[in-house]
Every structure is written in structure tokens, then in C-alpha cells.
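See structure below.
All protein chains but one are shown in place.
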Amino acid sequence: MSLNRRNFLGAAAALTASPLLPRAAFAADSIKLGAIHDTSGIFDAYGKPMDQAVRLAVQEINAAGGILGREVEVFAYDTQSDMALYSQYGQQLTRQDRVDVVHGGILSASREAIRQTMRKTKTPYFYNVLYEGGVCDRNIFINGVTPAQQVEALVPYAMGKAAGKKVYILAADYNYGQITARWIQKFVADNGGEVVGTDFFPLDVSDFGSTLAKIQGAAPDLVIAPLVGGAHLSFFRQWAAAGMKGKIPLASTTLGVGNEQKVLTAEEGDGIMVAYNYSQELDTPANTAFKAAWAKAYGSSDNIHETAVSTYQGVKTWAKAVDMAGSLDRDALIAAMESGISIDGPSGKITVDAKTHHAVLDVHLMEFKGQKMQVIETLPQRQPIDTQAVCDLGTNPNDNTQYEIQI
Amino acid sequence: MDLSFVILIEMLYAVATLVLISAGLAVVFGMMKVINLAHGEFMMLGGYATITATSLGVNVFVAMLVIAPLIVGLIGLVVERLVIRHLYGRLVDTMLATWGLSLFFIGAATMIFGNTTTGISTPIPGFAVGAYQINGYNFFIILVAIALVLALLAVLKGSRAGLIARGAMQRSDMAAALGYSPDRIYMATFFCGSALSGLAGAVLAPLVGLVPTSGGAYIAKSFITVIAGGPALIAGLISSATSFGIVSQIFTFAVSPVMGEVALLVAAVILLRLMPQGITSRFFKGKL
Partner (left out) sequence: MHRSAKQETLTTLTVAAGLIWLMPMLIGTYTLTVLVIYGMLGLSLGLIWGFGGILCFGQAAFFGLGAYTYAIAAINIGESTLPMLLAVLVPAGFALLLGAMMFYGRLTDVYLGVITLVVTLILFKFINSTAAPHYKIGSARLGGFNGIPGFQTLNVPGDPDAYIWGDAYFYLCALTLVLVYLLVSWLLRSSFGRVALGIRENETRMSLMGYDVAARKTVLFAIGGGIAGLAGALFANWGEIVTPGLFSLGQSAEIIIWCIVGGLGTRFGPVLGAAGLAYMKFLLGQQSLVDNTLITGLILVLFVLFLPKGLLPALTQLWRASIGRSRFGRKPQNRRMRRSNHG
């Protein structure tokens, strides 16, 4: 209960913090940064910390004197988990607020709802979420991991832990899950394994009783489950309730992104293998400092998760690029971003890949233990090989497609 | 052989779940003709009540079976006094008001509990049936559902309070003339309905990932089950839960969980097309 109260106080503190910021003497008018996230409704578990991350990053930038001597001002909108509002606020940000940059979007559908608006109005757009890969557009920068980056690392590790070579895949039935499942199939085959079954579940399925029976019928040695969202969490609970835990090892490419390791109890979660760009348990000075700053601003650092860190790093990368470009001009910014710019964030080094506008980043192999994601091994600087296979903005700068990567 | 036993258990479990998640709505709708669209959120609150009580050191079964229903029942009582009471006999208005309440509770739960609340593990271990591991907790849910139906029967049929309640629902003016206050009967009924919703949410809590928006997953299914059941409260609930549970599990096992859910929905359409007033308008007439 005290934890809850602390969260609440943290939120309240965050709300009052921004107006109390010292209004230092900044030159000229402010730089406008648009932020667009679902901070209420069914996706708020992802959106709220992302919104807080934007504010924290901007607060730090302003405390250090702003960018180009100008203060950064946040224009934040709550899309309330409603796709139509993304279109509306996208227009509001670009045409009425006339912001200099937009950070945000969570689901792929929300990104696609505003991406063209950003492109048409020449507003640089940062999408800071792990996603299915393949977006090729000069106006957008993406710093989340893509399936290949993750799966390439996770599959061999998880298969090494399994007793045999038979793998069963349970994936969320949408774009991300479908594509990730195909990458898993490829890497399982590459590692000499065999996929004995692949099942897809729409995001609202929450009863997995029949699935448990089906999996046991196929008797795999490893289950990889890119399942997404609150309803799918039930799988991991029912898996443990049936006593399957400890019998067949479990890996996931998505569990933990929304801090799910804290929703599962330790006995349900322990031993599940994952691979991400970030864990709260990363023992680096940058992460320690980041968590302390977060706790200072919001009362507790418990709600930090991968997409929040990506958002924080997205804003920081943008700020560095603007500084480097020396102006807010879009083409100057893109040129700076394409110059091989990199920052050291809480999740490690992030380098912008000029060819795809995606990110080269560290992938950490982790295991759930005691409601935490313990880092087992860090694979430094993984390339976004899936998107690189289809997208080259250097030779084709006018590209504006989301490719579906054929494997 | 093992597999068919597993399928049988899963089917019983599916029926029991439908009975559980629909009972609260059935009492409120069946007796008061109020469609409580906040039913799912009452379940969600039941789940949170259980988790909070358990983390405070209360025995998990006490938390599920006593504390959660009581707390949600009390919340229901407050809601009835403040809102529903003013809207009896206005079906559409109560729907709008309870929809508003459901949004209100989602928002309130988010502000109080946040989005990541550690759940509770199932208190009963899984066990092996031949080559298969199955969830021992399923049996508990089946037991609770059976106990629930028996208790409902006993109260409505066997007790004086149940008799008065049924009387007031049919002719509230007559009940009032006989000296019973319909106002208080409605209040008590709504309390019981809410408590049942809370119980369902509490019992299911160890099996689902509980977030403030979890309630939305139940409301449509329970609504369909209650309406398809028809006028008789208990007979309707059992008959529709049984038909839907079995149909959906057959398709779940034969094809996929999605097809199971779609089959449930298609079954509902066909059922209502054939029996426009629900199952108990044709069969089990005059039963409870």
C-alpha cells in the first residue's frame, strides 16, 4: 500500500514540478517539442512513463542551459488510447502549435496515423518504441529494437538452455507477432532446431487452458512466447499454475517491456529468458544516474521500462543533433543525425544508423529473477539487420514505405 | 484418454467461469431489470481487493471468498444509493450511468494502484493427469461455481428474504402494500449482485494479469450469457453458460481459442434467433 501511495505522490509531484522550474534567462523564444502518448486508457501502462521520460529529459536539457541557448518547451497530448485522437493531435502539433519536433506514438497503428502528417509538414518525427521493423522514411528516426536484433541474440541463448531442439512458438496475432514469429522460425532453423508448432493469439485472448494441453501434446523442449499486453499475461500465470514451470523453459521477446516482471509473482516469473535494450538492473553509471534522477522527479523509479528509456534517449539524441546542426532546420538536423551520431544513455551506447534511421544498440540477455530482469550477458552494438536488408535512405532518400521483410 | 479427461475438465471449467462472471449481472438484471455496465469493473475491483488484502497478510481464501465480495458489495451499495436509486425503471439511463461509472472506476483504479500491480499466485498446485499437467485451480473454480448456484437457489427458493425479493420484483406495489419497502429490497439486491461480481473477480484474479482495464474483457461475455438465458434467473444462467461453454471449448480445442470465442458469439446469434426471449422463454418455463 505504501508503494501505491508513493506512486501517487510521485505523479502528483511530477504534475507540480514543471511550473515550478526556474525560468532562467533564455535567449529568444523557446524550442517547441511535441509529445504524443496514451497516458490514459488501455495503453497507459506504456504511455505514462514515456510521457514522464520526455518531461524528465527536457527538464535536464533546460537545467543545462537549453539547446542553442534556447529553452525547450513541451507540448504534450494524451491520446487516451484512441487512434483518431492521434490524427487530431498530430495536426494540432504540426499546424497550430507548429512544433519543431515530435516524439511519441506507441502502437504501430498510432505511428502510421501520424507519420504521413509529420512527413507532409516536414516535422522531424522520433518513434521511440521497439516494433516490427521495416519503416523506411527519411523524416522518421526510430531507436527501439527490431525483431532481428532481439531474436538473433535470444534464440541461440534460449536453445542452449533447453534440453533438446524442439521449439514451440506462441505469438500475439498482429503485425509485430507475425513478423517476430517468422524471425524466430528462421533463427531456430539456423541453430539446428525444429519448430514443432506456432500459434497466434489476438490481443484479447486470456484463457490459455486449451493451449497448455496442445503444447504438452507437442512436447517441445523450449517455448518462445512473444505475447503482448495484459490479457496475454494470463498465459504466464496459467503456465505456472498448471505446474509447467521448471518442466519446459520459457523465453519471450516482449514480456517485461511494460514491466510485466513486476505483475507476475517471483515464483511465476523466475527463469523466463528475455532480450532487450534495457533493464532496470543494468549496472552502469549512466543507468544509476538516470534512475536517481527519475526517482527525484517522480518519487520512485519503479515504473521505468524499456520504451520510457528509449523515449528519454530519443529526446537526448535529438538534442545532441540539434546542437551539432546549430539550427532547427529539418535538413540540417537530418544531416547531423546521419553523421553517425551516438549518445551514451541508460541502456548503453545508441548510434543512429544513417542508412535506415534506425539504431545500432546493445542487446542484453536477461532472466527474470525475484521480479527483476537480471542481465546475464550484453551483446554490444547490434545492427538492425532486418530493416537494413530492405531500406537504404542514402541511395533512395524519397522512400516512404513500411517494408514487410521477407525471410 | 488423458487428453479427453483434460478436455472434459477444461469444458467444466469454461462453464463454471461463465456462471461465475455472469452471476452478479444476472441477479441485478434478472431481478431489477438494470443493466450494470460497470459489472466488469466491479470484478476488477474484486481482484484488486483480493491482492491488496493478501499482501496485507490475510489468508488468500479469506481474501477471495469473504473480503473481496464484502468490499465490492459495499461499493455497490454506495453506487446504488448515490446513482442507481434515482434511475429505476429507466433502462437506457442506467446503462449510460453505469457506463460512466465503469470509466470512473478504471480511472480511479489507475490513480490508486497504477498499472503494474503484482498479482497473487494460485494457491493450489497443478497436478499431472497421465502425460499432461493441469491447473489444479480449475477444480476450485468449478467448486465455487457449484456452491454459488446452490446458494442462490437456497436463498431465492428457501428463505423468506428470497420470497419477498421475488415478490417485490414482480409487483413492487403489492409488496409495498404488504409493508415491505421496495427501496430497501432493491438496495439489498444490488448489494448482493455487486458482491457476486466482486467474488468472481477475486476468484479469477490468480489466473489473469490484473490491470485497471481488465473489466472490459468480461462485460460483453457476461451480458450475452445473461440475456441468452432469458427470464428465469438460475435456470437461464446455467443453461446458457452450459451451452456456450461447451460450444466454445469444442471449437477452442478443434481449431483455436479465437474460433472458440467466435463460436460462442455465433451460437448466441443462432440461439436468440430461434428463441427471441432467451432459452428459458421456451424451456424450463416458470422455473427460477
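The first chain written gets the first letter, and so on, giving A and B; residue counts start at 1 in each chain.
To be clear about the criterion, contacts are C-beta pairs under 8 Å (C-beta built on N, C-alpha and C of every residue); 3 or more make two chains touch, one makes a residue touch a chain.
Model, not experiment: these values are computed from the prediction.
Asks: So one chain is hidden, and I want to know which residue out of B:M31, B:A53 or B:L101 touches that hidden chain in the complete assembly.
Replies: B:L101
Asks: Among B:I124, B:V262 or B:L288, choose the residue that contacts the chain missing from this document, as touch is defined above.
Replies: Going through B:I124, B:V262 or B:L288 one by one, B:V262 is the residue touching the chain not shown.
Asks: Among A:Y46, A:Y125, A:F187 or A:F200, which residue is in touch with the absent chain?
Replies: A:F200
Asks: Across the whole complex, list the residues on subunit A that are touched by the chain not included here.
Replies: Missing-chain contacts on subunit A: residues 15, 39-41, 51, 76-80, 82-85, 87-89, 91-92, 95-96, 107-109, 112-113, 116, 173-175, 177-178, 200, 202-204, 402, 404.
Asks: What subunit B residues would touch the chain not displayed?
Replies: 33, 35, 37, 83, 86-87, 90-93, 95-97, 99-108, 110-111, 216, 219-220, 223-224, 227-228, 258, 261-262, 265-266, 268-269, 272-273, 276-278
Quick note on the criterion: only the chains that are shown with their structure count from here on.
Asks: Give, as an integer number of Å, the spacing between the C-alpha centres of subunit B and subunit A.
Replies: Once rounded, the distance between the two centres reads 37 Å.
Asks: Would you mind writing out the residues of subunit B in touch with subunit A in their complex?
Replies: 3, 6-7, 10, 13-14, 17, 52, 55-56, 107, 110-122, 125-128, 131-138, 206-211, 213-214, 216-217, 249, 252-253, 256-258, 260-261
Asks: Write out the stretch or stretches of subunit A touching subunit B in their complex.
Replies: Touch residues, subunit A against subunit B: 1, 4, 7-8, 11, 40-42, 44-45, 48, 173, 199-202, 204-214, 216-217, 230-234, 236-238, 240-244, 247, 258-260, 262-265, 267-268, 302-303, 371.
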